[in-house]
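Below you'll find the structure, written out as structure tokens, and then a few comments.
Right, subunit A next:
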Amino acid sequence: MRITLFIPCLTDAFTPRAAVAIVKILEYLGHDVDVPATQTCCGQPMFNAGFHVEAKRLVTRMLDVFDGDATVVTPSGSCAALIRHHAPTLYAAGTPERQRVENLGGRLYEFVEFLVRVERMDLAAHDVRWDGDVTEHFPCHGRGIGLGDETMSLLRGIAGVRLHPLEHRDQCCGFGGTFAVKQPAISGGMLREKVSCIAATGADVVVCNDAGCAMNIAGGCHRAGTPVEVRSFAEILAEGLELLTREEPS
Partner candidate 1 sequence: MSGGPLDPPLPHRIASRAGAAGRDVQLQQFVNRATDIRDHARVEALDAAFGSRTEAVRTLAGQIKQHTLDHLDHYVGQFADAATAAGVHVHFAADGPAANEICLAIARRRGCRRCVKSKSMVTEETKLVPALQAAGIEAVETDLGEFIIQLDDDAPSHIVAPMIHKDRRAVGRAFEREIGAPYTEDPAELTAIARAHMRVQYQRADLGVSGANFLVAETGTVVICTNEGNADLSVSGPPVHIAFVGIEKLVPRLQDLPVFLKLLARSATAQPITIYTTMLTGPRRAADHDGPEEMHVILVDNGRTRLLAPDTRELLRCIRCGACLNTCPVYRKVGGGHAYGAVYSGPIGATITPLLAGLENYPDLPHASSLCGACFDACPVRIDLPGQLVRRRREMVETRVTGLLERSLMRAWAWSLRGPRRYRMATRLQRVGLRALGRAGWIRRAPPPLAGWTRERDLPVPARRSFHDWWKKRERGGRP
Partner candidate 2 sequence: MSNDTAPSGPGLSRDVFVARIRAQLDASGPPGPPPSDSKLVRRVEDGADLVAEFASRATEAGMAVETVSPATLRAQLASRLDDVKRVTVSMSPGPRRDAVIDVVTTLGIEIIDWRRASGVLAHYDADVGITDVAAAVAETGTLVLSSGEHHSRGAFMVPPRHLAIVPRAAIVADLVDLLAAEPGRPPHERPAATVLVSGPSKTADIEGILITGVHGPGRVEVLVVV
């Protein structure tokens, strides 16, 4: 299958390894991966902050960059949710743009969602092993695209993974984009609770598939002196398939 990748800004700059992992896994699965060089940002930060004129311009750019009928995969559930659910509201019903954005929403998948719903990947059919103690945080925007415990199930399918359930796994980590900067006290309170739940699991790695949440949780763990590494599921899987060399928790 021809797959176009959309790698949003935070992943691009802060967690590029997660995107590299996705490229390698998709190619391992036999797909033809393309990354349009003209892509930038879907406009989510502007949309969420209420700057809808600016957001609309960026979404319209997206429509050109990802024009066509290729399946689009992205590591970010929140960007997927934006295109699928929120971006259409920026255009009047019946306009060509509205149709194009709905079309894009229909063929755009978050990576884990792609593995489960499109690829229907059966880990038992692959030689995958990853030894370690892992817990998983559920990024809120999984909610927006109807994900539940898919990542947990996939992790359970990897030999060697010792999965420790995270209390309040689906409670927000306090990221929320500009929220983390505008309401630091509240956001920090949410983060501290998340970090203490993670610490209580005894895991060495917390799996988190959203770059923003991953930065937030990593920063919270680092500030608290909690020695836990944050990884995306794609990284774990790519390491387990020996497509990436394992980064040992430091």
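The working rule: a residue touches a chain if its C-beta (ideal position, glycine included) is under 8 Å from a C-beta of that chain, and two chains touch if they have at least 3 such contacts; residues count from 1.
In picking the candidates, the idea was that all candidates are chains of the complex that A comes from, given by their letters.
The model shown is predicted, which means the values in this text are computed figures rather than measured ones.
Candidates 1 or 2 all come from the same complex, and the one touching subunit A there is 1.
On the side of subunit A, the complex with candidate 1 involves touching residues 7, 9, 11-17, 19-20, 23, 35, 37-41, 43, 45-52, 54-55, 57-58, 61, 86, 140-141, 143-144, 168, 170-172, 174-191, 193, 215-216, 218-220, 222-223.
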